[in-house]
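In this view, the complex is presented without one of its protein chains, the others remaining in place.
By written order: A, B and C. Residues from 1 in each chain.
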Amino acid sequence: MEYLKDQAPIPDLRVSIGSLTLANPVMTASGTFGYAREFEELMDLRRLGAIIVKGISLSPRAGNQPPRIVETACGMLNAIGLQNVGVERFIEEKMGYLGNLKVPIIVNILGESLDEYRQITEKLSASEAIAAIEINISCPNVTKGGVAFGTDPAMAAAVTRAVKERSGVPVIVKLSPNVTDITVIARAVEDAGADAVSLINTLIGMAINLKKRRPQLANIIGGLSGPAIKPVALRMVYQVARAVSVPVIGIGGITTAEDALEFMLAGATAVQVGTANFVNPRASEEVVTGISEYVLAEKLPSVREIIGALEVC
Amino acid sequence: MEYLKDQAPIPDLRVSIGSLTLANPVMTASGTFGYAREFEELMDLRRLGAIIVKGISLSPRAGNQPPRIVETACGMLNAIGLQNVGVERFIEEKMGYLGNLKVPIIVNILGESLDEYRQITEKLSASEAIAAIEINISCPNVTKGGVAFGTDPAMAAAVTRAVKERSGVPVIVKLSPNVTDITVIARAVEDAGADAVSLINTLIGMAINLKKRRPQLANIIGGLSGPAIKPVALRMVYQVARAVSVPVIGIGGITTAEDALEFMLAGATAVQVGTANFVNPRASEEVVTGISEYVLAEKLPSVREIIGALEVC
Amino acid sequence: MPQYQEKATVVRVERFSAENIRLTFDCPDIALAAQPGQFVMIRTGTGKDPLLRRPFSIHQTTSDSLIQVYFKVVGRGTEILAQLKKDQQISIFGPLGNGFRIAETTPACLVGGGLGIAPMLFLAKRISQLKKDCANDLIILGGRVRTEVEPLMADFAQFGFRVAAATDDGSFGRHGFVTEVFSSHDLPERCTVYCCGPEPMMAAMSVLCRKRHFPCQVSVESVMACGMGACLGCSRPTRDGSYAHVCLDGPVFDAEEMIWNI
Partner (left out) sequence: MPQYQEKATVVRVERFSAENIRLTFDCPDIALAAQPGQFVMIRTGTGKDPLLRRPFSIHQTTSDSLIQVYFKVVGRGTEILAQLKKDQQISIFGPLGNGFRIAETTPACLVGGGLGIAPMLFLAKRISQLKKDCANDLIILGGRVRTEVEPLMADFAQFGFRVAAATDDGSFGRHGFVTEVFSSHDLPERCTVYCCGPEPMMAAMSVLCRKRHFPCQVSVESVMACGMGACLGCSRPTRDGSYAHVCLDGPVFDAEEMIWNI
């Protein structure tokens, strides 16, 4: 991808995900930023590299019984149950506002069957305000006995193909960390046509209330996120960046610009800020500011210089 | 296993791992308690349910280059490189002291090939002061291109059989959490004759020094331990306890008696205290005290009442 | 509705007991925008553990720039807050949620149990500002023991409401529950009830109100990560079979919508 020197902003924070060029590498992680509007009072949404909205399914989902969240050591568990308004209402009610933001909108999609993924993609193709699709493959494939798409290379590839065939925009596949070798899945979806991979989704965890002798979550298990998982996320980003040639988007416990820059050193072209949005609604904007200051202080021609620049003698 | 009422201690904290009965469910995790003697000034070693020593290999190992450890959010990464004195010197130099402690001594063993595991087991069988063997299967199988034994059911089962055939004492297989479905590995080693499984070993992680643009560990990647991993460990213990009928030993971020009791509710028959020993050298003894107080306060006939007693409506 | 993330300065610490503490913070933007029944998300520290903010009702605004929270120490976060000293700074986010819908024309009955007393002071103050006379209005405060109620009586007394108290152990006010006090008072017709407290108490109050055809507003809790609609973690099942989100749709609801956790 060519970055034109003459029209280069200063500092040059541009990065590319397939055919999509972002003003900077910072996105908001799906499910941690609502539909963005919730944050309009609290930060300047226009400063984001991209906005990824809450995962969208074919039909609306009510989500799980409460309690849905519980705090853990330097992290949290969630079992929201993928609650969302469904693709139709999403386009009607949310895309209008999002489309006017002048920030690339990436829609995170989830399904329980290949066909569901296909239909969502077709419905989204109608709305040209969408910059890219991120596929959440951490969901159970009900037609395959509920095994998560993301844990099997063949299923992961199949979903990727199903969406890619019907999508006019770049397709990002979001990988599950709950696998033996994440590079196998990453290569499978790359071969299936993924324009980029994003990782990590949450680690599966559990918390128990000793007094009540019950699980803290009604769903028993949930997804672990936050600073606690950052070391696992960094390791997987490092491994995947060496295994595939498509851009890698780093996710996991990113709270500050330093965290984001570490993921980029490990090989990430861009990053997503998740749980940190709950603690500090301005977190994603502050990460943009911090990266910008770093690029200036280090006198880098562009932020792209540090992608994969980790020195491992 | 029969627990004789008439000779029951009060509170009754006894639990059994195969043919081995422990005075209480609290062990020290391998590699976090040295060879136990390091702690003799700081706590009463005799109060432990069992002592698991640093992993032992056939020949001595120097370990990895420093830096070997780095702190992370509510946890730490280590890449010690399995440094140890080797099985012969272990028996000569360490077992004498350990044998006199009157606490069951469990030896954690590691190898790079089935044959190495076999030979270590044979050498250990000589010393009758050893109460059980814990197999660390998270090591790379060099004869199989360095894939960790613990990530493949067949290899895991093979190691278990190799050790079990030559061991006169109960064999505990320590499972790696870096797998897609840990219950598959657990069932494989159970079928291969494991008397118990212990989990989890460390999650593979990484940390980066932004200033130096280098990994924090000379080994690049390391094992994540401490409170940060407790939710993942609890979830895996809960899953494995439902998948196998042999005792499950819970490990991962256990710092207090409450943590230990949560693991037991999830299905653990016993627990291991690891990283917490570094922060508080008395941690393992305090966990014993806390469990004892809980059993008395709750008026439980024995601590065994709470094993798997989690209520999931 | 405007929301602010402010570095708030502790201007006053009041310890009613080892467990019950009232903090006064200087955070002008939040204080100016705050409405009775709304809440704030307080970051208990600057580190990564405890990670999440904690939700607390706005106890009252005591000037254009000051807000108070009244809380009980129940865990790590509140333990840390309990150690705050004057002039220390802390991050507060708010005001959040939908507060009480004040019925100016009908008599009001405010019922606060335990920490549910917290939001009632702000509400009483606001009602007294909207109405010239609160002689027909009643405040009922309940708690387990004296220290949960007595220290707040004076503050509630200043608005001209009738104020009644009850404690579980009889150490202050009537011996028993607020529900008994409520039943024993002959309240005017078309009374509007505002209620906050433990779930069993709010459940009981909603039954009593239904019987007497009193509209009843309740302020409820749920675990929260973000407090502003981003995480969808604070859901509560409602009578219509769907979920409400306490931070956005609440924390104040019509009692009739609620399904109680008892």
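Following the convention adopted for this analysis, a residue touches a chain if its C-beta (ideal position, glycine included) is under 8 Å from a C-beta of that chain, and two chains touch if they have at least 3 such contacts.
As the structure is a prediction and not an experimental result, all values here were calculated from the model.
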item: Of A:L13, A:V26, A:V53 or A:A73, the one touching the omitted chain in the full complex; value: A:A73
item: Omitted-chain contact residue, chosen from B:N24, B:S57, B:N78 or B:Q239; value: B:N78
item: Contact set of chain C toward the excluded chain (per top definition); value: 47-50, 76
item: Chain B residues touching the omitted chain (full complex); value: 31-34, 38-39, 41-42, 54, 62-63, 65-71, 73-76, 78, 80, 83, 226-227, 255, 275, 277-282
item: Touch residues of chain A, complete complex, unshown partner; value: 73-74
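Quick note on the criterion: only the chains that are shown with their structure count from here on.
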item: Closest chain to the centre of mass proxy, which here is the mean CA position; value: A
item: Pair of chains joined by the greatest number of C-beta pairs in contact; value: A-B
item: Between chain B and chain C, centroid-to-centroid distance (C-alpha), Å; value: 48
item: Whole-Å gap between the CA centroids of chain A and chain C; value: 37
item: Multi-chain contact sites of chain C, meaning residues that touch two or more partners; value: 48-49
item: Residue numbers of chain B (touch at least two other chains); value: 73-74
